[in-house]
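As you look at this complex, bear in mind that one protein chain is not there, while each of the others sits in place.
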Amino acid sequence: MPGEGPGRASANGRAAFEAALGLLAAGIAAWWLPQMLELFSIINATVYTAMAVLALSLALVWGFGGILCFGQAAFFGLGGYAYAVAALNLPDTTYAVPIAILVPSLAAAALGYVMFFGRISDVYMGVITLTVTLILFNFVNSTAGEEWRIGAAPLGGFNGIPTTPPLNLPGDPGTPLAPEQIFVLAVLCLGLCYALCKLVLRSRFGRVVVAIRENELRAALLGYDVRLYKLGIFTIGGAMAGLAGLLFANCVFVSPTMFSLAYSGQIIIWVMVGGIGTLLGPVIGAMLLQALTAWVGTLPEINPNLILGLVLLVAVLAIPRGLQPTVAGWLRRRLPEDAA
Amino acid sequence: MDLAIATGIQALTGIATLLLISLGLAIVFGMMRVINLAHGEFLMLGAYSAILAVQAGVNLWIAMLVVAPLCVGLLGVVVERLVIRRLYGRMVDTMLATWGLSLALIGAVTMIFGNTVSGFSAPLGSVRIGAYSTSGYGLFLIGATVLLLLAVWAVLRFTPAGLIARGTMQNAGMAAALGVPTERVYALSFAAGAAVSGLAGALMAPFSGVLPTMGTAYIAKSFITVITGGAAMLAGTASASVLLGGVNTLGTFATTPVLGEVLMLAVAILLLRLLPQGITGRFFRRAL
Partner (left out) sequence: MSVLLATEHLTMRFGGVVAVDDVSLSIEERELRCLIGPNGAGKSTFFRCLTGQYRPSAGRILWRGEDITGLEPHQIARRGIGIKTQVPSLFDGLTALEGVVLALRRQHREREARRRALAVLERLGIAELAHRPVGLLAHGQRQLVELATVVAPAPDLIILDEPTAGMSAEETAGTAALIRDMNRDHAIVVVEHDMQFIRAIARKVTVFHQGRVLVEDSAEAVLADPRVHDVYLGRPPEARQAVPA
């Protein structure tokens, strides 16, 4: 558009910068993945990708919606369990996909309704989401007996559902997807979710959501129903976390640890370290920190929780804006000098 | 009749437990508006310090009542210095940092002691009530909780330090203007809250078993209790404990322990929907 002024130009510049960063990451991944796959496996790569989707869901809810959700793992777990239960009961596992997305969306909508229409402040919101997650964890953990089954699916208590079937080719229940195909599917989902986030944030809905994060009262005084917009973004985040749970269920199997505090904590750490208010940052944060956790896991004498905890502590104290804005700011300060 | 008494004691134990595990958090939240997500780990460390002291030959009661609060209180001093003080006024960042601390403590303790349950058995044997028997330690726990609550109340109500603390709680800016060293008040409050948490963890140890992740079992309950209680830290936590502990016990009695907890949480969320400021936002407003 002509005559857009300097602000638009710099916004375009930033978008281009972010796109370049994304391309760079993709390039590194393309070069690095084959080497990494020797060390781990295609299944691990799929888990990483599923977690990146999960990180993206919280990046949207917390970073742009300003909603402090300490229980994103709840929707992740619900998505996984909904998929597993539906897949075990339905003839074609393809039909389980919409269920795996719908169930956590509805849960998010219900929880969001209580929180946003109850005008609960953000700190209390953190506590409530955390508590709901813990209760789900305790509940699923206690479903060990034979009486806990939904149709053909035993919930299995702390063992989870080891018989979680993988997705099959749509319309062909006899042909389950190979791990490689599920990996490609996961990467596609990540790309789609990223694009969806970008689209949402560019729409009027997304801009109002960001405006509400900036100033709730002003948004209301302009006639926007703050509660509805928050509910909307929270539900989208729940759906995305459910998708991540579905992908996770397809490479491992579902178990109560999906609802655990450790998972909720990790998601927060990915977003915090990657950068609140960015999309790419949390994706990269999720990848880096999982690689770190996996590496620490090979050292018998060090507990991964210790490292994760220290990373979060240091991130809050030292780089509260997160990696992406910090690195981007540093690059921006360096680049003009080099160019001049 | 005997059944009623036995059930009543059961309910009282549930209420006392809830109050005990929440009090340290309530002190820190009430005084400083800081939500300490490492609270569960403070409880866990209290339990471990008691166990270590007992293993080192210290008398059980001294280990629980003296060593545990002392150790965790000292840890509180360190944590306040290194973390909390840097983040005053940034509630969300404080929550995140203490969550990091919580994970790190779980990791560190797992590395040192392993992911296994240890513990010591409850002293004081059992007490008979007609056809039923109840543990003597449970009765002791109820008594100890009431005493602890009274002690904290008395300190706040009757001592000069308590007056300063109440003043800071009401209006930190005004207290500072009057020459109260608010930084020191906060440091002491945090240490006191940590010490109470350590004591609570040690007292709970015979009931719960001790393992590195035990804090996560308590943290949600204590949070929901403190927040349901609202601004007045003692009256709020006590009334919320009575309500939620009662609901939990009755729910457990009628169904299963897990459903009892689910019911308790549902009641808490419903309460927050009706009283966003917590119980003491509406009732007992002038209480401590």
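Per-chain residue numbering starts at 1, and chain names A and B are given in the order in which the chains are listed.
What we mean here is this: contacts are C-beta pairs under 8 Å (C-beta built on N, C-alpha and C of every residue); 3 or more make two chains touch, one makes a residue touch a chain.
Because the structure is predicted, anything quoted here is derived from the model rather than measured.
When the full complex is taken into account, the listed residue touching the unshown chain is A:Ala220, out of A:Ala110, A:Ala178, A:Ala220 or A:Leu299.
For subunit A, the residues in touch with the chain missing from this view are 5-8, 204, 207-208, 210-211, 213-215, 217-226.
Basically, only the chains that are shown with their structure count from here on.
One finds 32 Å separating the Cα centroids of subunit A and subunit B.
Residues 68, 70, 114, 118-124, 126-128, 130-132, 134-135, 138-139, 142, 261-262, 265, 268-269, 272, 301-317, 320 of subunit A are the ones touching subunit B in the complex.
Residues 35, 83, 86-87, 91-93, 95-97, 99-108, 110-111, 216, 219-220, 223-224, 227, 256-258, 261-262, 265, 268-269, 272-273, 276 of subunit B touch subunit A in their complex.
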